[in-house]
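With one protein chain withheld, the remaining protein chains of the complex are depicted in position.
Note that the chains are named A and B in the order they appear, and that numbering of residues resets to 1 at the start of each chain.
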Amino acid sequence: MEPAVRDAGVEGERTSRAPGKRSWDEPLSWLVVGRTPLASHLLLSPASLWVLVLLVSPVTLLTLLSFAKIGAYGRILWSFSLANFGQIMRPAYLWVIGRTLVYAGATALICLLLGFPAAYYVAFAADSKRKHLLLFALMLPFWTSALVAIYCWLIVLGREGLINALMLRLGILSTPFSFLNTPFSVILGLVYFYLPYMVLPLYAALEKIPRTLIEASHDLGAGGLKTFLRVILPLSWPGVASGAILIFVPCLGDFLTAEFLGGPRTYLLGNLIDNQFLAAQNWPLGAALTVLLMGMLMSGLYFYGRVEVEETSRV
Amino acid sequence: MSDGMTRREFLKLALLSAVSPRLLAACSGRSKPSVNFFNWSTYIAKDTLPDFTRDTGIKVNYNVYADEEEMFAKLRSGAMSYDVIVGTDYMIDRLRSFNIIAPIPPGALKNRKNIMPIFRHPAYDPKGEYTAAYLWGTSGIGYNKNKIPKPPDSWRDLWSERYAGKISMLDNARDCVSLGLLLEGYPETTTDEKAYEKVKHLLIKQKPLVRSYTSSNYVDDLISGETWISMAWSGDILQALKENPELDYVIPREGSYRWVDNLCLVRGAPHPEDALRLMDYLLQGKVAADIANTVRYASPNAAALPYLNPKLLKDPRAYPPPSVEKRLRFHAELDPVTVQLWDETWSEVKVS
Partner (left out) sequence: MSRRALRIYGVFFYLFLYFPLLVMFAFSFNNASRNVVWRGFTFKWYARLLHDTELLWALATSLKLAVAAAAVASFLGLLASYVLARHRRFRGRGFYAGLFNLPLMIPEIVMGVGLLSFFAKARIPLTFWTLAASHALIALPYTIGTIRGRLLLLKDSRLEEAAMDLGATEWATFLKVTLPLAWPSIVAGALLAFTVSFEDFVTTFFVAGVGVVTMPIKIYSMMKFGVTPEINALAVCLLIFAALALGLNQLSSSGRAIESDAGPA
C-alpha cells in the first residue's frame, strides 16, 4: 500500500536502450516526451512545485516562526528569539515530550509483540488463497479513518460500554470500571490503529525469506526454535525496523487518540501543538514544538537509515 | 459568475453591482437572497430559520461551531464568507482588533431597543456599536443527583477527594482561570504574576482528581456516570434535564460569572442588508423567546419575557433570582497582555 520510499536510484540502471536511437525532429517532442534533462525537470515541475510550495515552504515557515514572539491576541512578531525553545525545555513540557516518547515506544513494542505472530501466521501458516483476504482484512480498519477506530473503543470501553456490561453481568465487577481516560485506553487506541503498520512490513520481510533456507536449517538438524531464532528472526529484522519506525513517527504527532480516549494525565506532544495553535493562540510556541517533533523524527529516520545500511552491507 | 459571460458584460455588471449588491446576488445564479450565519452548535430553535425564510424570502446558510477559540484561529487567516457570527463577550475585542467584525450601522436594528439595558452597553462594547446580545448564561456546577445526593454548594467541591476521578472541568482558559482568580480573591484584570502562580498551583492541585477537561461532552459523561460532578454552563445542563431528571445545576456560594453571546456583523459581509434583517429578526421578542425556551440559556431580551416558558422563567438555575444574581458578575474586559497571562497559565495547567 505504501509506495516505496527509497528506490529512486534503482530503475536508472534498468534504462537499457541506447540514447540517440531516435531522431528528435518533432518540434514539441522535447517538451512533451523529450529526454533532455531540461524536459525532465519541466515535466516534473508541476508536482515538485506543489510539494515545494505546500510542504517545504510551510515547514520552513514553521521553523522561522519558532523564533518569533507573540503580540496582542497572538499576533506574530517576527524576531530571532530562543525564548520558545527555552520554554519547551522547562520540566512541565519535557514531561509531555518524555511521555510522548514513552507512549510511542510502547505502542511500537506492543505492536511488534502482537504483530509478529500475526505476520508469521499470514506468511507461513495461511494458504495462499486466504493470504490476500487476510491482508485485505488487515488494512480495512486502517482505511476507515482513525476517528472510527477511536469511536469504536469509546463504545467498547466506556462505563456503559460493552466490556463493563459483560463483566457486570458475569459478576466479575460489582461497579463499572473506568477504562477510559487512562494511559491504558490511549495506548490501546494507538496500538489498534497502528497495528497494520507493523504487520505489513513484517509480512513483507517474512515472505521474502526463501523457504529452502528454512528447510536447509531443519536438514542441518536445527530444531524449530533454533531455526526461528537463528534464521527467521534475523532475516525479519528489516521488517521490524520499518514497522517500528512507521509506528513511532506518526505516534509522536498523534493527538486524536489522547483527545478522545485520554485524560488529564495523558496529554501528548500532538495535543500540545494542537492546543498552542488552536486554543492558546501561541503559534510561535506551537511552531517550536513542531520543530522539536521534526527533530525527533529526523533522528529516528537517521537511525533507521543507519540500520538499513548496516543490514544491506551485511547481507 | 455565470458561464459564458463576456468580459465586457462582466465589467458592466460589476459596475452595476457596485451600486446594488442585490444585483450581483441575482446574476450569480442565486435568484433567492441569502445570508450566511455562523453560530454555536445547538444554539437556536428548530423553527427560527425556516420561519425567517418564510417571512422574508431570505435563505439562511447555517453553520455551527463547537469551539470558539478554534473558530478564531481560523478566522485570523481572513477567510470570511459569513454575514452574521455569534461571539462571546471576551472574544469581541479580538474579533474587532483583527477586523473580523464591523460596526452595526446606527439605527439599522430597530429591535435593538428590546435588549435589556444592562446588556446594551457591556464592558466589551461600551458604545453598543458592534454587538447585539443574543443569549446569556452562567458557569456553575452540574452534578448527578444519584451519585451526589447533597447538592454541592461550593466550588471547592470540585477539589474534593470524595469525587476523585469523577470530576470534569470546562476546557478553556476563560472559565478555569477566572474561577481560580475568584477563589484566590483576585480581580480578573490583575496582572500580578503571583496571582497567576497561585491559580496555576490551585488548578494543578486539582488535576489528579480530574477525569477530563472538556467543554462539549461533559453532560453525556454526567448522565452515563463517567463523572459525577462537573464545571458546567447553565443551559447545557438544563437542556439535558428534560430527559435526565437526575441532573442538577447550582451556582456555588462563592459566586460565579455570567457571560453573554452576541450577534455580530462580519466586516465585508457579502449580504450586509440581509444580515441586518436576520439580526433584527432574531431580536424580536417572540423569536428570542422561542430560542431561549429551546436552548434554555437566558434571554437578554426584554420583549421576550412575555413569551418565555413560565416554568423556565421561574427556574433559578436559568434565570437567577436577585439573591443569586448579586453573586454573579460579568466577565471583565481584559487587555491583550492579561489575555496572554491567562492563556499561558492555562497552558501550564494542561501540560503539567
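The criterion applied here is as follows: contacts are C-beta pairs under 8 Å (C-beta built on N, C-alpha and C of every residue); 3 or more make two chains touch, one makes a residue touch a chain.
Just so it is clear, the model here is predicted, and its values are computed rather than measured.
S.K.: Among the chains you can see, which ones touch the chain that has been omitted?
M.R.: By the stated touch criterion, the chain not on view contacts A, B.
S.K.: Which is it among A:L112, A:L252 or A:A280 that touches the chain not included here?
M.R.: Checking the options A:L112, A:L252 or A:A280, the one contacting the hidden chain is A:L252.
S.K.: Among A:V102, A:L140 or A:L213, which one is in touch with the chain left out?
M.R.: Only one of A:V102, A:L140 or A:L213 touches the chain omitted from view, namely A:L140.
S.K.: Tell me which residue among A:A118, A:V186, A:L200 or A:A279 touches the hidden chain in the full complex.
M.R.: A:A118
S.K.: Touching residues of subunit B against the unshown chain: what are they?
M.R.: Looking at subunit B, the ones touching the missing chain are residues 36, 38, 41-42, 63, 65-66, 71, 73-82, 216-217, 219-221, 224.
S.K.: By the contact criterion defined above, which parts of subunit A meet the unshown chain? Give residue numbers in ascending order.
M.R.: Looking at subunit A, the ones touching the missing chain are residues 2-9, 11-12, 14-15, 17, 19, 22, 26, 28-29, 32-35, 37, 39-41, 43-44, 46-48, 50-52, 54-59, 61-62, 65, 114, 117-118, 120-122, 124-126, 132, 134, 136-141, 143-156, 158, 160-162, 165, 192, 195, 224, 228, 249-250, 252-256, 260, 270, 273-274, 277-278, 283, 286-287, 290, 293-294, 297, 301.
Following the convention adopted for this analysis, only the chains that are shown with their structure count from here on.
S.K.: Quick one: report the Å distance separating subunit A from subunit B, using the average Cα coordinate of each chain.
M.R.: 39
S.K.: Enumerate the contact residues on subunit A facing subunit B in the complex.
M.R.: Those residues of subunit A that touch subunit B are 70-74, 92-93, 95-96, 158-160, 176, 178, 180-181, 263-265, 267, 271-272, 275-282.
S.K.: Taking the touch rule as given, give the residues of subunit B at its contact with subunit A in the complex, in rising order.
M.R.: 67, 69-70, 72-73, 76, 93-94, 97-98, 165, 172-173, 207-208, 210-213, 224-226, 336-337, 339-340, 343-344, 346-348, 350-352
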